[in-house]
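For this view, one protein chain was removed and the others were kept in their places.
And then chain A:
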């Protein structure tokens, strides 16, 4: 079963900081019962120490996540942003990337989700596809296209 669900795909999310994006997506995951109520804070704390911005090109992405103990059931929350939001660069933490796609990963056992992770990474490496996703304004349409790729 795919861990991507229609209820957890969001187009054109409005946020001005990475904390706001994290709050929004963590809340959605929590409401859906996928994560514990401590998940959001754990993701925020971890983001400060080990940021998750990926400099994938003109359209950068971020993959906020935390340890498996905060997760009830494997899921991802997928969002495109109305305006780019700064996330710190995973490998060079004093730099930032302008994230336009944010995928919050709630993993229970990543090794059983390897193929999904690989497809997700392939999607991040496809700037044309990211640009296409960025244009979509309808959650259902975004879900449809994303689910064709992961």
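The rule is simple: a residue touches a chain if its C-beta (ideal position, glycine included) is under 8 Å from a C-beta of that chain, and two chains touch if they have at least 3 such contacts; residues count from 1.
We adopt the following convention: contacts and distances are computed from a predicted model.
Novice: Name the omitted chain as UniProt records it, choosing among "Sodium Bile acid symporter family protein", "Autoinducer 2 import system permease protein LsrD", "2Fe-2S ferredoxin-type domain-containing protein" or "PTS sugar transporter subunit IIB".
Specialist: "PTS sugar transporter subunit IIB"
Novice: Looking at A:54, A:77, A:99 or A:150, which makes contact with the chain not pictured?
Specialist: Checking each option in A:54, A:77, A:99 or A:150, the one touching the absent chain turns out to be A:54.
Novice: Would you mind spotting which of A:38, A:67 or A:132 touches the chain that isn't drawn?
Specialist: Once the missing chain is taken into account, the touching residue is A:67.
Novice: Please identify, in ascending order, the residues of chain A that touch the omitted chain?
Specialist: Interface with the chain not displayed, on the chain A side: 46, 49-50, 52, 54-57, 63, 65-68, 90-93, 105, 107, 110-111, 113-114, 117-118, 120-121, 124-125.
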